[in-house]
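What follows is a short report on a single structure.
What you see is the complex with one protein chain gone and the rest in place.
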Amino acid sequence: MNAVEMIGITKRFPGIVANDNIHLTVKKGEIHALLGENGAGKSTLMNILFGLYQPDEGEIRIHEKKVTITGPTMANKLGIGMVHQHFMLVQPFTVTENIILGDERTSSGFIDYKKAEQEIQKLSDQYGLKVNPRAKIADISVGMQQRVEILKTLYRGAEIIIFDEPTAVLTPQEIDELMAIMRNLVKEGKTIIFITHKLKEIMSVCDRVTIIRRGKVIDTVNVADTNENQLAALMVGREVSFEVIKEEAKPTRTVLEVKNLVVEDQRGVPVVNGLDLEVRAGEIVGIAGVDGNGQSELIEAITGLMPIKQGKISLNGKNVAHLKADKGTRARRITEAGVGHIPEDRHKRGLVLDFGINENMVLQNYYQSPFSKGWTIQYDEVNKYANRLIEEFDVRTPSHETLARSLSGGNQQKAIIAREIDRNPDLLIAAQPTRGLDVGAIEFIHRRIVEHRDKGKAVLLVSFELDEILKLSDRIAVIYEGKIIGWVDPKTTTEEELGLLMAGRAKKEGQ
Amino acid sequence: VGCSGQKGAEGGGDKAAGFKLGLVTDTGGLNDQSFNQISWEGAKRAQKELGVDIQPLESKRDDDYIPNLTKFAREKRDIIWATGFKFEKVIPEVAEQFPNVHFGIVDSNLGGKIPKNVVAVTFKEHEGSFLAGVAAALTTKTNKIGFIGGISSPLIKKFESGFRAGVKAANPKAQVTVAYAESFNDVTKGRSLAKNMYNSGIDVIYHAAGGVGKGLFDEVKTRDKGKYWAIGVDMDQSGLAPDHTLTSMVKRVDTAIFNITKDLKEKKLETGKEVQLGFKENALDLAKSQHLKPDVMKKIEEYKQKIINGEIKVPKTEAELASFK
Amino acid sequence: MIDILTNILQTTVLYATPLILAAMGGLFSERSGVVNIGLEGLMTIGAFTAAVTTINTGSPWIGVLAAILAGIVLALPHAIASITFKADQVVSGVAINFLALGLSVYLVKYLYNSGQTPTVQKKIEALSIPGLSEIPVLGPSLFKATAFTYIAIAIVIISYIILYKTTFGMRLRAVGEHPHAAETAGVSVIQLRYIAVLISGALAAIGGACLSISIGSEFNQGTVAGQGFIALAALIFGKWKPFGTLGAATFFGFAVALSLMGQLIGLVKYVPSEVLSMAPYILTILALAGFVGRAVSPAALGKPYEKGSR
Partner (left out) sequence: MSQLNKQSTIVTALISIFLGIVVGAIAMQLAGYNAITAYQALFQGSLFQAFDLGETIRTTTPLILAGLSVAIAFRTGLFNIGVEGQMIIAQLSALIVGIKLNLPPGLHAIVAVLVGGIAGALWAFLPGFLKAVRGVHEVIICIMMNFIALYLSNVLIRNWLTESGADSTPKISPNASLRVDFLSEMFDHSRIHLGIVIALLMAFVMYYLLWRTKLGYELRAVGYNPYAAEYAGMNVKRNIIVSMLISGFFAGLAGAGEVLGTHGYIAIQSAFTGIGFDGIAVALLGANTPIGVIFSALLFGVLTYGSQNMEHMAQVPPELIRVVVAAIIFFVAANISGKLLDVVKTKRRAKES
């Protein structure tokens, strides 16, 4: 029996056909993957299935009955639930409030929180989700938030659950747990549609996979009959190399030295707690760790975006920890001291979305010659520079004046990387540089990072993707509860060893 | 609908011989149930009794005074009235530009420097307020009296000083509590002030506070009849609280406008001068009221005579009040 | 001393009542994510309609009902512009203020050929609650107030319950924080925001009515005179919470009461009355700067909702 049939679906947006006569059939009880490059049209297709968009053409059948899905409420009634790429959770609300929102049960007019909590607890236990119904969303980890999203669909009695890039934000452990949860769900008779860019995940849990390229279906294949290379080729239309080709590192002098660093968060809790770290010229140091162990704060402290409680940070031998200045100005001094920073949240820190690409390209040095003269900005110079970077880094944009907002995520990221690498910093800090990007874009960015190292510069890489860390790093530091609890060699370590360290189980023998 | 009564004024100046009057209001507007409205009554009387062509212009902002005056001046109106002290600075400017037109300003003497083609009309509000003070002083049972002012400005201080002098003269034991709302339209403040004053034992309140004063009437109406009183200002305000309005200090601006227009029309008026109006000219008075007892009325009449014949010199400012008697 | 306390409390209540009502209106709209800088205008139209209706029907309660209706009608263009047409909400609110003041004075002049309405004869006057109103200090201010005060307090309590205990309230808050989350959970963002903005019109209009048929007894262009903006300030000061807003409005009323009391006990001799009149505003700034500080608005406040965007 087919759970979902989408027949001849076409959806046009101004200037683009996001879905072009798409046929998709999902069998009941299977995990069906959707694979495709950034902007291929996967989210659009699923948003149609969930009733957020109406298709321009085509029809949908659910459990072999023709339906018109007018909105999420309708989708819920049909037993379709969706875990969105960007979480749909109300931050100041509790888990319970988020789950029952839109499907509240009341007694004498008031919401019956108690009953809801009990019900959620029961569901959580049944599927092994370990969610505390009373916790506030703002206080729980990303992985936990995702389980809340899953509970939301279960609470509404969903039979078909769509996961849109659920693993992009998860740690390796969380990914494993999610895979287990998905298998559990299928065992209980649910059907799953799973969007991901990670071929390994497809190979490990999915039954079948449909590949979409530029809005069109390329093929649907049985996972058992294919392999990662074949999938990647189908997806981008050419061979993709997964190996990062890089030579042995030749590290020289120390560029970054962090000693006994303590950083407190807004509540005064030390999140970086006595951390030591050293990065040398000509090497890539990867920081592996589960989200929330102080990675973000470490980077913000090094780059001057967060105050430091205690400790020493030196760049090229010069202490920069206690530069007496306001947040912004301290960040500038550190940038000027030779630090480039690819921030983890490109929309929050990395770009002014309402500036053109040109203005974004000089965000770190607009005030320097030749981009400025006296108190004015030299726009001719800025544009010339932007055009060069656009060309060199293959940023796909109609013009240098196009607003950053209207670029795709991958191209936005390329723009940031262009800006940061082209300044040729002694230390490049790359935080989650490829999050959410397709394999083509990832390949490009990885190459650039290695090139930078090969110029004799230091690179500090923070990523939740173990693959990425293992592939790029010359040395790996594992961070746990604000401390580096161990160093491993990427050439000799295993995912198991890393996983244990990341869970806080320090190695017996010293390295 | 609309103001059909005013039509015909814009006939294109058909009868060159006709005497034409223009009246520019301050920002209070034509029907403000106060000063501007009474002025307009005077103009209407001139229309009825003297056949004068009349036309009003309302000012929305202080900015509008000059354009409005200029508009009338260009129409070559024979007299252009500006109602209110707010015109004090602009009248000389326009008067200089149109030396052949006559202007009249009410409530300001232009600091004494009055151009040839201007007549400045002022009222001795302090004297009228003095009588209001006498009425209050002789009516209070608690010997506590209140005064609510709008914005503390010299003009309103004139009311206050006269009023307090009147109380002092008629009943030295009575205390006057003074408060300024620093507004002319915040009814809530007017009402709060009145409420607080009455609560604290005050039983008669006089106001010179424009719209704020309406709050006084709103409050007094909720209280026992015959025990709590309000005194109105400018025109007879007893309509606002018939059972509680002791009296009102009435300024006959209408009479002033009518008389001066008439004199000008009959070419009996010497311009370039200040015309000060008081009891003698019948331009100020306390409104008739059944609530004023005959013996109080008698006293008031006595004081009035004393002021007219100069026996009492009513203070206009706080400084003068301090040395009063 | 007791007298002074009573007086201060009475003035506080008098001043705070319309502010509370209007600010609670603002609360509904802003909690749903729609900025409402049009409170001033909504109060104005309420004050106007209540006065005119009461004059013509002789019943202040019909006046209040009419005001509610008028507030809803005037809030509608704000809702249409800012929700359906995704206009800038501040712009649309500014337009509401222009519209309300223009229309009401225009109509007053058209109806009465005068800058203000005639005096409202039959008003909503103070209501003594037997027994309770005898309590010293509290009695005369809290239990001898007008129906508007009781309504205002009731609305605060009811709003709290609605906001935090009912489905509607939870959805409203969700829509103001994360409309896309609400939409995907099956809540109609558009519909909820419409309802919230219309409620806002109704409540602000009651606040306006309080000014023209209870505290005062007519409508003119100075009747509201900036109190809508003070209400907006109270809403922000109160951090978009029902009791916070109540507290902020009351604080403001209290500050005014103190400044009035300052005059009556003769402080004017030493301090100019203008300076006393400034006091409430200065006190508010001090309170904000010193103790209250950062106000976190609903996350989606001011952002037009577009399906599918993020």
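Quick notes
Per-chain residue numbering starts at 1, and chain names A, B and C are given in the order in which the chains are listed.
In this section, a contact is a pair of C-beta atoms (placed from the backbone, for glycine too) under 8 Å apart; a residue touches a chain by one contact, two chains touch by 3 or more.
In this text the structure is predicted, and so the values were computed from the model without any measurement.
The chain that is not displayed touches the following shown chains in the complete assembly: A, B, C. When the omitted chain is restored, the residue from C:A225, C:L246, C:L260 or C:A300 that touches it is C:A225.
Considering B:K86, B:K262, B:H291 or B:K313, the position touching the chain not shown turns out to be B:K86 (whole complex).
Looking at C:I96, C:I124, C:L246 or C:A300, the residue that reaches the missing chain in the full complex is C:I96. For the chain missing from the display, the contacting residue among A:D354, A:D454 or A:E495 is A:D354, taking the whole complex into account. Interface with the hidden chain, as seen from chain B, comprises residues 1-3, 6, 10, 57-58, 60-64, 66-68, 70-71, 74, 85-86, 88-89, 97, 111, 150-155, 182-185, 316-317. Touch with the hidden chain on the side of chain C covers residues 77, 80-81, 84-88, 90-92, 94-99, 101-103, 105-106, 109-110, 221-222, 225-226, 229-230, 232-233, 236-237, 272, 274-275, 277-278, 281-282, 284-285, 288-289, 292-295, 297. Although one chain is not shown, part of chain A still touches it, namely residues 303, 305, 326-329, 331-333, 335, 341, 343, 348-355, 359, 363-364, 366-367, 372, 375-377, 379, 401.
By our rule, only the chains that are shown with their structure count from here on.
The chain with its Cα centre farthest from the Cα centre of chain C is A. With centres set at the average Cα position, the gap from chain B to chain C is 35 Å. With each centre defined as the average position of its C-alpha atoms, the distance from chain A to chain B rounds to 75 Å. In terms of their C-alpha centroids, the spacing between chain A and chain C amounts to 45 Å. Residue positions of chain A touching 2 or more other chains: there are none.
The set of chain B residues touching two or more other chains is empty. Those residues of chain A that touch chain C in the shared complex are 47, 50, 52-53, 71-73, 76, 82, 84, 86-93, 97-98, 101-104, 106, 109-111, 152. Interface residues of chain C facing chain B in the complex, by the touch rule stated above, are 3, 6-7, 10-11, 14-15, 18, 110, 112-116, 119, 123, 125-126, 211, 215-218, 220, 222-223, 225, 256-257, 260-261, 263-264, 266, 268, 272-274, 277. Of all the residues in chain B, the ones that touch chain C in their complex are 1-3, 28-33, 152, 177-189, 191-193, 195-197, 199-200, 211, 214-215, 217-218, 222, 239-240.
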